[in-house]
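The other protein chains are all here in position, but one chain of the complex has been omitted.
Moving on to chain A:
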């Protein structure tokens, strides 16, 4: 057994010169200063801790040095030229050596830093553990959360707190992509490193399971830690079992029980049943580094315990996640980020929640955990039926003829009146649409709760949806933004823990990448700003100018034509993509080929 290697993630920073390390630290400081999301105190706090981790890893340890670096953006004033200058030093330096060596190494090390798994970061946590570890095993028997909060709280006094181990913040990933861009490295490098690390963690866990099986061979002390950690987690899990969605008795069938739900969203190897889960939550390596794996890949955060369907979400009958790749014949190694995809209507059958997304996400070599969110299929089916009847109407057929599309849209936009014949046709979809939009909003609220509870793990999340699916995401983002703004997000399970989490503001939920396709959302609303405050990296609106269906419905329901599915959104943080050439209209989005082309155009990575 490679016990020694267990804790050694391959890092390169020690092979760089001190100038290179200093330059990289400076580059990071500038990029962080150049990035902003909600611009509140919590964000500043996170930025400080992120940079502390970077300094730590790069061995920029002197307070004076750090201060100089931190003041840099303020003093230079011109951040972008500073970034260019610093990044060019890496690029030029490399070109002299005719290789991309150091820049690839930088990306590799930075991913590890972002995950909080940098050896120096772990040592830090380890040190805190040891100083606190007077009572030996009893210490671990305490709630696992205390381990971290103690570690962080006591590190407060000595050195600035760093980021938590085994958490991958969307903002960190956003900074990573920016860094890759500036030092001219393809983002695929980030993907590769993420894949290597995910496999590393997965296999490490497998070895551990193995080691647990032949326990006697293992170091005695470590074994003790294992057992007690598992016991305490088992205990926790048992208590939680009493709290399940179904048990809350609200009388709402929510498609899945809590186990089904967590099992659906969490990484596959964590979801192997409760017994396996508890063990997966903790890695105690030879150096007794504690890494909360479960928290990274889901479940340790608890899943949706005692979820109450509040009034606002009542009426939602179904809400479930399905793994897009069903094949379990080869080990599904979890990925370091999660995709959640949402179909907006069902034209043919319920499989449409998955089929449109398959070609994009089933690629085995670039496997990423992808889940389809299903909500109220019955209503989405009836909407689909209405769509079909609607399109069969001759007047609609006439309108859909692209030659006269422009004039129709012009007429729609310029007059309050819609031709009576068209109006009649629109009425057919009016009702199911209104119903669907209502459920989409509710599903969005529940999705926000799911994400806040970290059911998906502390991993960057990608949300993609078309039609009403885009509406689900929209309401989810607004809800997240609202809760964040008022500090409503806390773990709520343990006062002590919550206390520390609030100090650290560690439970900031941020979506890494959002793609709205054919979204029935007004372009003229200040809410885009709110929504984008919880989007870490890219916020994409894909629209088609030939989307007659959306145009008509939206026109009837909202009396205007300023809808994101038809036009670009004029908000600076939103990237607009005209996808008219790929789709025949609103109902084209369900075609796997169409959707695949759209997502290729957008370049998810």
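Everything that follows uses one rule, which is that a contact is a pair of C-beta atoms (placed from the backbone, for glycine too) under 8 Å apart; a residue touches a chain by one contact, two chains touch by 3 or more; residues count from 1.
Methods note: contacts and distances are computed from a predicted model.
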item	value
Protein that the absent chain corresponds to, by UniProt name, given "UBC core domain-containing protein", "Rab GDP dissociation inhibitor", "Protein farnesyltransferase subunit beta" or "small monomeric GTPase"	"small monomeric GTPase"
Residue of A:181, A:200 or A:571 in touch with the missing chain, whole complex considered	A:200
Candidate in contact with the missing chain, chosen from A:11, A:120, A:192 or A:580	A:192
Residue ranges of chain A at the interface with the undisplayed chain	1-2, 5, 10, 188, 192, 195-196, 199-200, 203-204, 206-207, 209-210, 259, 263, 268-277, 327-332, 364-365
